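Notes follow the structure.
Missing here is one protein chain; the remaining ones are kept as they sit in the complex.
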Amino acid sequence: MSPSRKRVDCNRTSLRQRAVALAIVIFSLCASAASVAQPGTVLRLGNPGEPQTLDPHRYNLRLEETLLTDLFIGLTTFAADGSTIPGVASSWQVSDDGLRWTFNLRPDLTWSDGQPLTADDFVFAYQRLQAPATAASLAYFMYPLKNAAAVNAGKMPVEALGVSAPDSRTLILELEQPYPHLLERLLYPTAYPLPKHAIETHGDSWVKAENWVSNGAYRLQEWRPQAYVHLVANAHFNPAPAITEVFYYPLANEQTAYNRYRAGEVDAIATFPSGELDYARRELTADLRTSVQLSIMYLVFNSRVEPFSDARVREALAMMMQPEVLTDKVQRSGNVASRSFVPAMVSDYQSVPGPQYQLDLAERLSRGKALLAEAGFSPDRPLEITLRYISGAEAKRTALTIAAFWKPLGVKTQLHQAELKVHFADLRQGDFQVAQAGWIGENNAEHYLSLLVSDTGDVNYGGFADDQFDAMMASARQEADLDERNRLLRVADERAVGLYPVVPMYSLGVRRLVNPKLRGWNNTPRDVHPVRFLSLEP
Amino acid sequence: MTRYLSIRLLLTLITFWVIVTAVFFLLRLAPGGPFDGERRLPPEVEQNLRAAYNLDQPLPRQYLNYLLMLGHGDLGPSFKQKDFSVAELVISGLPVSLTVGVMALVMALTGGIVLGTWAGLNTGTKTDLLIMGTANIGLAVPAIVVAPLLALIFAVWLGWLPAGGTGGPLHFLLPATALSLPFIAAIARLTRGSVAETLQEPHITTAMSKGLPRQRIIRRHVLPIALLPVLSYTGPAAAALLTGSVVVEQIFELPGIGRYFVQAALNRDYTLVMGVVIVYAAFILLFNLLVDVCYARLDPRIRLRS
Partner (left out) sequence: MNSRWLREALFGSSLARVCSTWLALMVLAALAGPALSPWDPQAINWDALDNPPSSSHWLGTDMIGRDLLTRIMLGARISLSVALIATAVSVVIGIPYGTLAGYLGGRADQLMMRIVDSLYALPFILIVILLVVVFGRSQLLLFAALGAVFWLDIARIVRGQTLRIRESDYIAAARIQGAGPTRILIRHLIPNVLGPAVVYATLTVPGVILAESFISFLGLGVQEPDTSWGVLIADGAQNMESAPWALVFPALALAATVWSLNMLGDRLRDQLDVQAARV
């Protein structure tokens, strides 16, 4: 054998050795990828998308609220069970007319940089929120404050806003009208205090990780766009949380979120493909957490245009809605059927189901046919409808099902899908006949019923206008006593359901997968899970 | 050569300007604006927002402003990602997209050339049919099927590789594989045809008949010529790989710029869409220019002409 041949053999051996070494490296890397976290301290959460901002005045999305809830504490805050408890305010008093709220702040409040937090930071924040230059898209959340709408429109100076701080630990809020749900409204990021000193130093770039200051259990450590948002415990927060670091991963693709959870790369995901729910119920029983979110998904009729301006046509179509068939047979994704516009889970309120459900399905069909005939439709001149829905698998199935519900009436339904942006732009401009719409609301009936008041503006998508209903709502809004207010609201609710401006369908189901070792995770009505209440078992 | 280059450069710049202009006006034609969302926006607030982003000015003015900004190397603020500028987002996402793209390109070139040469040396045989048949499967199964399947098998069931996100070189393996499969097939086809053709050239047949070692002929004389078409294909291939990464980045949740694109287009985030298109176009145009220069140096016909 020639020497050269031997050299080749040597090379081959070393190649093989190298291949083995490489394989070992790859496998150890795989192993390390699977167990990156140090248990008990680091939490890896899936968020259903990338936040667009962490500025509490510029945010717009639920998934941003999730992060902001960990970063800030307002006057009131969420308890571990989702109820409203005092936050940085220790107590408050309301004047008899319900227009003046005085909040007493807790002593020794500090920001994450050690600076003291005072009532001035609230005044600063509330004025910044309404200042036209901030262009806060959710500024109207705080419109219950006196002169807020006028300040936001630039018609009054920010100093005219109904907020003041007589001393560093007292905050006074003055309202436009009595608003008994104020404590709940203060849970939103639009009511958080902001670090005046940091914003005055850094301007808009105060939100950058290197300038970040907040008063919640966590502060921003790093935000790698589309990769993760990294929070670490705020050393100045009392009591110190068990979880010291949180990674929020943007998992917009449900299938990927599901894969990554099952591959052990995250500890909890916010949602997963609805088709996998049955599988999860069987195989992932310890991980699966389902609940219902305070929300209402509904069909809205454009009451401005023929033939939907005719209440008989609306009623005929509403006759055929079968919410339970839709949620339990077709969607099977955890959504809960709703026969009322105000979801049944709203507390202290008895919801008003649609009157059509007093009849059985056969009676509803004949009544629906009769109503359509009265309105001038017949087999020769069938009612033709375009139903708009938002792009997405579940919305598509829902739209097809509704078309099938209406078919026995002799109605011909065309489907028209559009992505979210276009869909809601069209709805706002009243450019539709019938459309799917939704409202993720607060825990009070008023928040939902307001959508049907004629002067509500473009979120009254259908342009529904009924003088009697408007008058009933106006008198309820003047009432400071909560029980009496709810009684008046219910009267208005009963008036509205009989006119069928909308057809309620369901409340959104939440399906999460949560690491069974994660302690302190409760199902809450608004689907909030502040990390400071959680801990991870080793 | 200089003349050739300067014409090439000029055309590249014109193409670039056409893209920027076309995309700018296309976006403004779209229904729905950047500030339509699920929640209500009172008219005064919307006015505030539009003023803050200079959207209240007439369109030609906005276009000129944008070009001026671009001239200063500024891509502007993102309408939706409010805490970052478009440049910051691109800088953060580009390395990820490029890594996946380059990895996929290397895989496609290696796999494609090896398979294609092998098939080209055996045209008409069972081996040829088998190789090309298999490679064509890669071209036939769309990435939207391959990518989730790979993730399911190698991440969820076997647990060998990460299912998504970033964190190390391993995170790029599945996405790059999914991305490269169709291009392996395409390059293999190209190489096969070209190798088979080159084998018919008189000087090769002469060399073969002289009894020179076959391996040596192939390496020294066949491949350098046969791979010229592959070289000119790398330009379009790189373009297709980069844009193809849009889907792969979605499925594997990779923080690359392709993922911004679809989101930004749906959100009407005008500046971010522009930024991504500009960066893509710049890269692709640059790469094509590079390929052309290489080609011009290698191809005797062009070399001789100048």
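Chains here go by letter, A and B, matching the order in which they are written, and residues are numbered from 1 within each.
The rule is simple: a contact is a pair of C-beta atoms (placed from the backbone, for glycine too) under 8 Å apart; a residue touches a chain by one contact, two chains touch by 3 or more.
Keep in mind the model is a prediction, meaning the values are calculated, not measured.
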Completion exercise
Given A:D81, A:D167 or A:D278, the correct residue touching the omitted chain is A:D278
Problem - Touch with the omitted chain, as defined above, among A:N238, A:S366, A:S391 or A:Q478 - result: A:S391
Exercise for the section: Consider the whole complex, including the chain that is not shown, and state which of B:L49, B:V86, B:I218 or B:V246 touches that chain. Expected result: B:V246
Problem - Of B:L5, B:A51, B:L98 or B:L139, the residue in touch with the unshown chain - result: B:L139
Handout entry: On chain B, residues whose C-beta touches the chain left out of the figure
Key = 7-8, 11-12, 14-15, 19, 22-23, 26-27, 29-31, 129, 132-133, 136-137, 139-145, 148-149, 152, 182, 189, 235-236, 239-240, 242-244, 246-247, 250, 261-262, 265-266, 273, 276-277, 280-281, 284-285, 287-288, 292
Problem - Touching residues (missing chain, whole complex) on chain A - result: 254-255, 273-276, 278-279, 325, 329-330, 391-393, 396-397, 399-401, 404, 415-419, 422
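Heads up, the rule we're going with is that only the chains that are shown with their structure count from here on.
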Completion exercise
Rounded to the nearest Å, the gap between Cα centres of chain A and chain B is 37
Problem - Touching residues on chain B, where the partner in the complex is chain A - result: 31-33, 35-42, 44-45, 48-49, 51-52, 80-84, 88-89, 92-93, 148, 151-152, 155-156, 159-171, 250-256, 259-260, 263, 266-268
Handout entry: Complex contacts: residues of chain A adjacent to chain B
Key = 26, 29-30, 33-34, 36, 50, 52-55, 58, 60, 132-140, 149, 152-154, 207-208, 223-228, 249-253, 255-256, 259-260, 262-265, 419-422, 424-426, 428, 438, 457-459
